[in-house]
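So, chain A:
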Amino acid sequence: MNTLLAILWKDLVSEWRSRDRVVAMALFAFLVVIVLRFALPDTDPDEARRLAPGLLWVAYVFAAILGLNRAFALELENDALAGLALAPADRGFVFLGKALANFVLIGVVQAASAVVFGVAFSLDFWPIAAPLAGVVALGTLGVCSVGTLFAAISVRTRYREVMLPLLLLPLLMPVLLGAVSATTSLLHEGRVPFAPVQLLVVTDVTFLIVSFVGFEFVLDE
Partner candidate 1 sequence: MEYVIAAYALSLGPVALYLAHLVRERRRLLRDLDDTRVRPG
Partner candidate 2 sequence: MSARPVPLAPASAQPASGVDRLWAALRGPSGWLLALLAAVWLVSVARAPIDSVQGVIQKILYVHPPLAFAAYLGFALTALGGAAFLWRGEEAWDRLARSSAEVGVLFCTLVVVTGPIWAKGTWGRWWSWDLRLIVTLLLWFVYLAYLMLRSFTEGSERAARFAAVYGMAGLLVIPLNYFAIELAGNRSIHPENLERGSLGEGMGLPFALGAAVCLVAFVHLLARRAEVERLRGLLAERLALAPRGQERG
């Protein structure tokens, strides 16, 4: 438990000092939103409302992958990956600390890019902000769990920036379907039905357990 907090604290502090990951992720997310907007130039508000949930999650996932790619970069550059592996604690808690740090950083970027997205597509997210944040948190938890596991894998491979999305995207299907479905209902009817939330929770729990156990085998000295 202490390991978890120590890793989380270390990652957040080092990010706070440099702020490079959050800034890069946020800029990238804004750019994706702008590109999506220009890819659909003559979209009327109804059409935009219909397409928004999918597009929003496209921006979120791309930005998250960019951030996850750097999740272990600092350790790699400082030859500290072995130190992480040799930490006198269950590696599962090392994983949870890293995943939570990613979750917080990606969450900050998501909040900022939701504002940009709302402006670009003339959507008002404010009335549904609280339930939307809940849905996004559930989806992001799924992305961060396997995302952190695969980031630890891909950082030790050649072409690591390419490897991570190739590993991650095919497994994210249930998370994305659940999140887009919940966001759609929220945007159109103002409420979240039970089924997608159930799917998200089941997927999150499965992914967290898999990553917690699997992390044991992906760190090496």
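Just so it is clear, a contact is a pair of C-beta atoms (placed from the backbone, for glycine too) under 8 Å apart; a residue touches a chain by one contact, two chains touch by 3 or more; residues count from 1.
With respect to how the candidates were assembled, all candidates are chains of the complex that A comes from, given by their letters.
These numbers come from a predicted model, not from an experiment.
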_Sticking to the defined contact criterion, which numbered candidate from 1 or 2 is in contact with chain A in this complex?_
2
*Sites on chain A touched by candidate 2 in the complex*: 146, 149-150, 153, 156-159, 163, 166-167, 169-171, 173-174, 177-178, 181, 195-196, 199, 202-203, 206, 210, 214, 217-218, 220
